[in-house]
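Below: one structure, written as structure tokens.
One protein chain is absent from this view; the other protein chains keep their places.
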Amino acid sequence: MSAARPLDTLAAPEQRAQAGTLGMWVFLATELMFFGPLFFGYWYGRLQFPDAFAAASRETDVVLGAANTALLLTSSALMAAAVEAAQLGARRIAVRLLGATAALGVVFLVVKGVEYHHEWQAGLFPGDASVLVTGGRLFFLLYFAMTGVHALHLVIGITVVAAFAVAGAGAKPRWGPGQLGLVGLYWHFVDALWIFLFPLLYLLGRSG
Amino acid sequence: MACSKASLTPAFRPRPIAAAYRPVLDGVNAIFLTGQGDATARLARSAGFPYAWVVTPLVIFLALFAWAAAEYVRIYRPPPDAMPVFVVAKQWMWKLEHSNGKREIDELHVPVGRPVRLIMTSQDAIHSFFVPAFRIKQDLVPGRYTTLWFTATRAGEYRLFCAEYCGSDHAMMGGRVVAMEPAQFARWLEEGSPVAGLAARGFELFRRYGCSGCHAAGSTVHAPALEGLLGRPVQFSDGRSLIADEAYIRDSILLPRKDVVAGFDAIMPSFAGQMSEEDLMAIVEYIRSTGR
Partner (left out) sequence: MAASYLEEGYSLGSWLTTSDHKRIALLYFAAITAFFFIGGAAATIIRLELATAPDELVSADTYNRLFTAHGVIMVWLFLIPSIPSALGNFLMPMMIGARDLAFPRLNLASWYLYVGGGLMIITALVLGGVDTGWTFYTPYSTLFSNSHVVLTLAGVFVVGFSSILTGLNFIVTVHTMRAPGLTWFRLPLFVWANYATSLILVLATPVLAMTLVLLAIERIFQVGIFDPALGGDPLLFQHLFWFYSHPAVYIMVLPAMGVASEIIPCFARRRIFGYRFMAYAILGIAVIGFLVWGHHMFVSGQAVYASLAFSLLSFLVAIPSAIKVFNWTATLYKGSITLSAPMLYALGFVGLFTIGGVTGLYLASLALDVHLTDTYFVVAHFHYIMVGGSVMAYLGGVHFWWPKISGRMYPEMWGRAAAVLIFFGFNLTFFPQYLVGAQGMPRRYHAYPEEFELLNALSSAGASILAVGYLLPLVYLAWSLFYGARAERNPWQASGLEWQTASPPPKDNFDSEPLAVREPYDYWLTGDEARP
């Protein structure tokens, strides 16, 4: 064991990167638990009212939902490519990919907004539509809560990705590939959440 | 221990007072350790010692658990001949009804020596039926039935409390349980202006709400027969089954699509929002009476 070292070593770059990565994973664990009550409520409702849940699920717009799934999956691929490009030093390509990622995110939100508009007009939420029986209201409460919280996360993701795109466009980048990796982690998490929400909310009543 | 007192600051003056703890630890030592020497050092070295501290409480705790659990399960196994009383709680009042239709508010008269079973629900917030002298308590939850049973062993008056916070006058939502000798209770039950029995009122409602249109024998609609339903096993179309109880009948009226009886179509409309809790209980009691 060596003698006392100067304090600066505490803030070594590799230590900072390690802290950032661990911090992001812990944060994602929190996020997952945040969705916990919604999934728990969904599980309860589906056990309690299997038919009403299936019927209500058929009221969602599966075409727009599927289109959104495709959009988000594509954006995730672009995000992964951006992280890869940044690590290889191709910063200009990375910045363009980030721009495309954010743009796809915005399109997703627009599509989601159109869906919300239709559903609100049809009275599916707050739940006075005649097509809904007991249990169907619960479904649409959960539908709006789940997709709403998901959309909120996407807004945050788009903001951060766009900020990285802008900050990386100048002559001197203000972020390193490590930091971009963390943003990518968050984006993939938001994407993966949707992968669970889509079948639970859109496909439930359409199988068989 | 070679604690050097010289190195200590004035703020720190060691003063051994471990004497109070010594008998305890010596006792523990005598049980778990053998041999001579510095008991403290042995304690620290003995790898087995902490395990003893795990196992001893574990054994005690498991015994306590089993004892308490056995008693608890008994609370949820009412004897089949128990006398049913229906309880509906609301802010801030207890409404009780006996099988013969006799109603009480904030008071429950019961005979000594006979098991009494309460079938309870709430029409607003959650309340809790608590009789400290009987050591029993059960929440009343809106939207479902909960039950409680007891046998009063000594005549007298006992306090009834609401134990689950329910708003402004929660503390005033009390009453009493009056345990009476059986003969006296029988007289009490019959006194006052004669009213239609709960089951009779239930039968009246059974027709008024149109239940009999489908469920009566000889109806052209294909619906399950309800005679003697309580306590009978029911098979559902999705393969599940259960023993029909009050909560099942209530659910079937309000959420008919939840449990569809095997061999029948899910055609019954829901009566949610149309029947009061008192009406529901009367219909349940009518269905019980068809099995006698």
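Per-chain residue numbering starts at 1, and chain names A and B are given in the order in which the chains are listed.
To be clear about the criterion, a residue touches a chain if its C-beta (ideal position, glycine included) is under 8 Å from a C-beta of that chain, and two chains touch if they have at least 3 such contacts.
A quick note: this is a predicted structure, and the numbers were derived from the prediction, not measured.
Undergrad: Among the chains present, which touch the one that was left out?
TA: Taken over the complete structure, the missing chain's partners among displayed chains are A, B.
Undergrad: One chain isn't shown here. Among A:A90, A:V106 or A:L141, which residue touches it?
TA: A:L141
Undergrad: Which one touches the absent chain: B:P79, B:G113, B:G167 or B:G291?
TA: Selected residue, touching the omitted chain: B:G167.
Undergrad: Looking beyond the chains shown, say which of B:A82, B:I126 or B:A223 touches the absent one.
TA: Final answer for the missing-chain contact: B:I126.
Undergrad: Which residue among B:L62, B:A196, B:A225 or B:A266 touches the omitted chain?
TA: The one listed residue touching the chain not shown is B:L62.
Undergrad: List every residue of subunit A that touches the chain not included in the displayed model.
TA: Output for subunit A: 1-2, 4-7, 9-11, 15, 18-19, 22-23, 26-27, 29-31, 33-38, 40-41, 44-45, 48-49, 52, 125-127, 134-135, 137-138, 141-142, 145, 149.
Undergrad: Write the list of subunit B residues that the hidden chain touches.
TA: These residues touch the chain not displayed: 1-4, 7-9, 11-18, 21-22, 24-25, 39-40, 43-44, 50, 53-54, 57-58, 61-62, 64-65, 67-76, 91, 124-126, 128, 130, 132-133, 135-139, 141-144, 146, 159, 161-172, 255, 272-273.
Definition applied: only the chains that are shown with their structure count from here on.
Undergrad: Measuring from the mean C-alpha position of subunit A to the mean C-alpha position of subunit B, what distance in angstrom results?
TA: Centres of subunit A and subunit B (C-alpha means) sit 44 Å apart.
Undergrad: Under the touch definition given earlier, write down the residues of subunit A that touch subunit B in their complex.
TA: 48-49, 51-52, 133-134
Undergrad: Provide the residue numbers of subunit B that touch subunit A in the complex, in ascending order.
TA: It comes out as residues 255, 257-258, 266, 270, 272.
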